[in-house]
Each structure stands twice: as C-alpha cells, then as structure tokens.
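To keep things clear, I will list the structure first and then write my remarks on it.
A single protein chain has been omitted from the complex, and every remaining protein chain is retained in its original position.
Now for chain A:
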Amino acid sequence: MAGTALQRRLTWLTAQVRDNRSESPSVHRLVLDVPGWPGHRAGQHVVVRLTAEDGYTAQRSYSLASPPEEPDLHLLVARLDGGEVSPYLTDELRADDQVELRGPIGGFFVWSAAADRRDAQEGRRPVQLVAGGSGVAPFAAMLDHHRRTGSPTRLRLLYSASTQEEILARDVLGPETTVTLTRGVPAGWSGEAGRIDADMLRRRTFPPDEDPRIFVCGATMFAEAVSSSLLDLGHSPSSIRIERYGSSGEPS
C-alpha cells in the first residue's frame, strides 16, 4: 500500500454549473466549470459543499467521472430519496448556479497512462475494473483517459447495472466493457445477466496469472462480495484496491 506523497493544501473553489442532465432514471450528470482547478488523475474524487441561508453546510464526496484531459468536471450523482444533499444536486441545481468544491482527493484509487509509461514493469500489468451501479463513475474517467491517451495498457471493465436503462456513461463504454444486468434482461441482450460472482469473474476478467491491478467500486455489500470472490480466485490482496460508498448509513 505504498503511494506518492501528496501534501498540498486543499482550498474551496467555486464551481459554475454548466449542465445538469439526466444520465439514467436515478442518476444525474453534473457538468461543472471550475476556475483554478489544479488538475486530477482518473479515479480521484472531490468534496462538494452546500451552504444554506442560515449558514448550515453539508459536504459529500463524489468521484470524478471525467478524465484529466477534459476541462469540465463531470459528477454522476445518484438521487437517494430522503437524502439531504443528492436530491438538491439532482433536482434543484441548474445551469449557472454555483456550488463549492475542493479536490482532487485520494491518491490510491487512481490509474494514470503516464505513470504506466514511466514504470514499464507496472505498465505491463493489465488493469481490471469492477463496478456496481454508480460506482462506475471513476472508471468512466479511467476508460476515457485510456482512450484519449492511446494507452497501450490492457484494460477491462466488468460493470453490474440493475437494468439497461440504468447503464451510465454509455459514451465511454467500448469493447473492453462487459455489462451484467441484475434485474432482468431485455430481448436480444448479449451481455451477462445476474450478480457478479466467482464464475462470472473467472469468465470475464483477467486471471490471477496475468497479475492484474484490480479496482473495485460500488456499495459496501457489492465491494465486499466482489473482493472476497477475487481472493478466492487467487488474486493477491495487495493487487485489489477498493472504493466503497453508501451502505447502511442515512441516505445522503
């Protein structure tokens, strides 16, 4: 679990909302223009802060769904009924509104084409991404980054979505991606069906003997189930990086 040191002051920046559009029935895509943004690596996240008129503030973390090459920052926000922040972001926020954010945060759950070029040995290891639901957001950034840089690193995504309508970031999903639908498949569906289990991982992901770098992102139950299946298949614990969210807490 080694990483590069990052001791930079994180200041609050003012983001201008360029667009707030529906990405799927339950998720919105926020497109933000952030003057002074210092740049980021694919996989990092930001903290968004809202301030009420009485001075009350609320902060939530969101992965960046856009690659470093894209000047605007894209967030995929799942609307959680009864939540304090997400319904505001999806339903109330409009173009030209402002929100505060700071980042980028997190230097562990990242993939960078440039780092793979500098470290040839690491760069030869393929990258396996495994996403559940809106956990695909950091991988949308990685796939887009991979494409825009023409990176030779071999990369695959196994992505679990509830229904076809809930598949996010379709514009960056290509032949490297396998989608599995957990709540029924439409006629003519050629992808996988059902939850990700050891058997599906064996068929659809890089095997342990290729020594992949594995990234898992999704709700806690999903991340626990996937990572324990990966260990059962023989992947080493140190090859697996996890970003968990949500779980049993209050909706936010």
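The working rule: a contact is a pair of C-beta atoms (placed from the backbone, for glycine too) under 8 Å apart; a residue touches a chain by one contact, two chains touch by 3 or more; residues count from 1.
In the analysis below, contacts and distances are computed from a predicted model.
A.B. asks: So one subunit is absent here. Using its UniProt record, which name fits best from "Sugar ABC transporter substrate-binding protein", "Cation/acetate symporter", "STAS domain-containing protein" or "DMSO/TMAO reductase YedYZ, molybdopterin-dependent catalytic subunit"?
C.D. replies: "DMSO/TMAO reductase YedYZ, molybdopterin-dependent catalytic subunit"
A.B. asks: Taking the entire complex into account, which one of A:150, A:175, A:188 or A:237 touches the absent chain?
C.D. replies: Residue touching the absent chain, from the options given: A:237.
A.B. asks: Which listed residue (A:19, A:211 or A:224) would be found touching the missing chain in the intact complex?
C.D. replies: Selected residue, touching the omitted chain: A:224.
A.B. asks: From the list A:83, A:123 or A:208, which touches the chain that is not on show?
C.D. replies: Hidden-chain contact among the options goes to A:83.
A.B. asks: Over the whole complex, note the residues of chain A touching the chain we left out.
C.D. replies: 1, 3-12, 14, 49-54, 56-61, 83-84, 88, 92, 97-100, 102, 105-109, 220, 224, 227-228, 230-231, 237-238, 240-242, 244, 246-250, 252
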